[in-house]
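Okay, here's the structure, questions in a sec.
One protein chain is absent from this view; the other protein chains keep their places.
Chain nomenclature is as follows: A, B and C, assigned in order of appearance, with residue numbering initiated at 1 for each chain independently.
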Amino acid sequence: MKKINVAVIGASGYTGLELIKLLQNHPNFTLSYIGTSEGGGKTSDLHPSLLHVVDIDVKKSNPKEIAKECELAFLALPHKTAMDFAKELLELGIRVIDLSADYRLSLENYEKYYGKHLDEKHLKDAVYGLPEINREKIKKASLVANPGCYPTASILALLPFKSFIKENTPIFIDAKSGVSGRGKKITYGEHFVHVNENFISYNALEHRHEPEIAEILNKNGIKNDIHFVPHLLPITRGMLINAYIQLKEPINAKNVLTKFYEHEKFVRIRDEAVSIKMTAGTNFCDIFAISKGGIAFVSSSIDNLLRGASAQALTNANLMFGFDEDLGVPKIAYVP
Amino acid sequence: MKKINVAVIGASGYTGLELIKLLQNHPNFTLSYIGTSEGGGKTSDLHPSLLHVVDIDVKKSNPKEIAKECELAFLALPHKTAMDFAKELLELGIRVIDLSADYRLSLENYEKYYGKHLDEKHLKDAVYGLPEINREKIKKASLVANPGCYPTASILALLPFKSFIKENTPIFIDAKSGVSGRGKKITYGEHFVHVNENFISYNALEHRHEPEIAEILNKNGIKNDIHFVPHLLPITRGMLINAYIQLKEPINAKNVLTKFYEHEKFVRIRDEAVSIKMTAGTNFCDIFAISKGGIAFVSSSIDNLLRGASAQALTNANLMFGFDEDLGVPKIAYVP
Amino acid sequence: MKKINVAVIGASGYTGLELIKLLQNHPNFTLSYIGTSEGGGKTSDLHPSLLHVVDIDVKKSNPKEIAKECELAFLALPHKTAMDFAKELLELGIRVIDLSADYRLSLENYEKYYGKHLDEKHLKDAVYGLPEINREKIKKASLVANPGCYPTASILALLPFKSFIKENTPIFIDAKSGVSGRGKKITYGEHFVHVNENFISYNALEHRHEPEIAEILNKNGIKNDIHFVPHLLPITRGMLINAYIQLKEPINAKNVLTKFYEHEKFVRIRDEAVSIKMTAGTNFCDIFAISKGGIAFVSSSIDNLLRGASAQALTNANLMFGFDEDLGVPKIAYVP
Partner (left out) sequence: MKKINVAVIGASGYTGLELIKLLQNHPNFTLSYIGTSEGGGKTSDLHPSLLHVVDIDVKKSNPKEIAKECELAFLALPHKTAMDFAKELLELGIRVIDLSADYRLSLENYEKYYGKHLDEKHLKDAVYGLPEINREKIKKASLVANPGCYPTASILALLPFKSFIKENTPIFIDAKSGVSGRGKKITYGEHFVHVNENFISYNALEHRHEPEIAEILNKNGIKNDIHFVPHLLPITRGMLINAYIQLKEPINAKNVLTKFYEHEKFVRIRDEAVSIKMTAGTNFCDIFAISKGGIAFVSSSIDNLLRGASAQALTNANLMFGFDEDLGVPKIAYVP
């Protein structure tokens, strides 16, 4: 079959790099356009690990040029910048998977947490790209809003318990991410000496992923208040979230999970505690749950850059173009 | 003044090592007896970092010999072994600080979680060695049960909120410890390849520190159910616990903390998130809290081997012998 | 085309795991037999990261059964055990790639460093599996002795300088490996607390890879004495070696490297210092060299489990069966 040409816009960051790596190995997509805000040089200048592997030229991102050669663009751009590109690309007839937050929230929530939205028109039609809840919509979407990493792990952990969570009780999410989740920005917050042998929460109860989690859960039937506290782990890659919930009545938590996800390819239910290394390098979300009387503890692990960003984007691309959801999507963890 | 001779029994592990280091620098205690189950060699054979610093002989632990030269013994022994030594030492008139769990719980709870107790006589009189709640009792105690690390961090975080926590709501504690908390045992659970770049919960809702936390909180007026999930952090030293509570009414969480601990030397209230590196190397417990409507998030950080074991034992020793609580107790973190 | 059935014997360790992962993705080999000394359970019981990815049964390794279904066996076994299997498999007509040291050295050197050899017959015909020096021999070999990790990195770094190294001067190799190089054994030497925030040499001037490096270099024209000091890095995966050499006359070290390796697919010459993360996850050997007057510094980086073991074994398998050397061999590093 003819391969589909695709573009990665915003190729200098970590999620851009992951997209390049995934697309390089994909049987049906051809990575034909790599763009950054500046352009120039080879891909291996941006990412020296790709020397002799991906040596194509890096362009200064230009929607019109992309429209000439590609059918799909992945946007690995900062919030706000993404919507400028998305709008123009969509109007040129290119399908878009946006890895930023620009199309994930309702207009109201977006403007409350991120500021003025400049593309309300497409916001209305954007599909939240979590295949487990929106698979059929994604297949037909022109614009997919790829979920945040914390929301992916949190929503997948909580959804199965929809009918078991006690009304009007708070849900607490204690979340931890590796440092790659902060991107390549350079502040003392990412300094090795600061992070190493340390563990720190940040934006407790005030992180912008909290409304994303709450809004999506709400749309899917979980109306409880969400209280979210993220932390920085002294590791490069991976994410683990714990949710603490109060139940209407005692349940067998593992059975609930197993039944809910029995047909899913990228969710694994674990008999024992999930761990970050079991999913790092893959698109899997591993989940473990245990309940005791009126409460339950649910814990999920994902690779923040893959299931939390670029590999999930690839499953969305597969769905949009009618391919198997798992085509070219990594399943083998880096372990050891 | 005449210095007090003390013994460290169980000197080969990490808490034993920390006791040796602390006592070596203490102005009023003389470390005159270092014992292990086997005896033999110099201290620097057990702990090569002490070469040319502490070179005294290691004895095969013998209560009668200890009684001849010491007034106080620190027991850094496994559960069960500790009570054999404690019993004999107490009957020989030696005061004891036990770092194991043997004298921390009620008889009922002990036998439920640890098995048969063999020294009920002294269990009755043992004082739980958390100075912030038992300072006056510690001063007069013959036997101090030094608290567990997770309980120390959890109880100090929760106590100030006693009158604000809503009745009959669960308290969730999401706790994380460095690997030194597992001691020197050698299983794949402590293997570098397993722990590094990883993060894993263990014994979720079933850890033996859960009843210790619940029992002490209960005695001090917090009757809510405690649900405790500990994790292993890929770091050597340090501990951070998060407690999620439901409130009777909105509060200013920081003010509650500040007022409660205004006279304490080893609790610091932080304006921002606590972190492990701020307390590693010290006896401080740093606490941060924030509330939002009907819930609060309280987070505390300690050095698991110092405030969570050996340095807290030293503050107890200071109190038992009438010295300033902070005499020779470390306050300067290892940072950077 | 018909796929080739292959076996992995010794599947419980790290190199066994890497072989399983590589073969699972290989287009022309089918992993049809996974054996351990005990057998039993599924592959994902041995390696939980493989749940829902590789779920085939683990057998108790049996050469006769292997001979029935496979054309090639990879031996990821301890030294000594390997030669028992190799011998029997070869006699049954199965081709063998042995990842142990059993067939790497001359009989004399083997018996000096490892003890009695029990398969002298096959030792004579074994081919040292470093494609850059033995490509044509590997294609025809029945038995390939897969090189050690340190020797792979060291030999590839030094070979290009054969005609430039001053006679009778010592070559010093300062080598560093991640902890996965020690395998899954469990001693205090692999304990997280011991390794983390640490850096230690071991077996200085006495490591068994020193004679392997010296023997292979000697056969290839470098007769100088080799002095080798390995270290343990506080990382999981990766290896970097530095060689310090004395020159006959000034050279342009980079040009020497570039010319020597211009036709090689798995050696990359770097303009700047090599680093472990650039090769971790791949079969590349990255090399950097700089000279100053009469000396040169040559530095190479490999993934100790891939180029240093399992992926190099796969390039050998490709050669043995007439496939492209890089078929199914990883080139994309795990970075970030």
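Note that in this section a contact is a pair of C-beta atoms (placed from the backbone, for glycine too) under 8 Å apart; a residue touches a chain by one contact, two chains touch by 3 or more.
Since we're looking at a predicted model, the values are computed, not measured.
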Among B:Pro48, B:Gly93 or B:Gly322, residue touching the chain not depicted: B:Pro48
Contact residue for the chain not shown (choose from C:Ile133, C:Ile186, C:Val229 or C:Leu327): C:Val229
Hidden-chain contact residue, picked from the options A:Asn25, A:Asn196, A:Asn218 or A:Thr258: A:Asn196
Chain not shown: contacting residue from B:Ile226, B:Ile287, B:Leu305 or B:Leu319: B:Leu305
Residue numbers in subunit C that touch the chain omitted from display: 170, 172, 174, 176, 193-194, 196-202, 204-205, 225, 227, 229, 233-238, 240, 242, 244, 246, 273-277, 280, 290, 292-295, 297, 299, 336
Sites on subunit B contacted by the missing partner chain, in the whole complex: 14, 17, 21, 24-25, 47-53, 180, 197, 236-237, 268, 270, 277-278, 281, 284, 305, 331-336
Interface residues of subunit A (partner: the chain not displayed): 14, 179-180, 184, 186-188, 190-197, 234-236
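Operating definition for what follows: only the chains that are shown with their structure count from here on.
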Rounded Å distance between subunit B and subunit C, as computed from the means of their C-alpha atoms: 47
Junction residues of subunit C, two or more chains touched: 14, 180, 197, 236
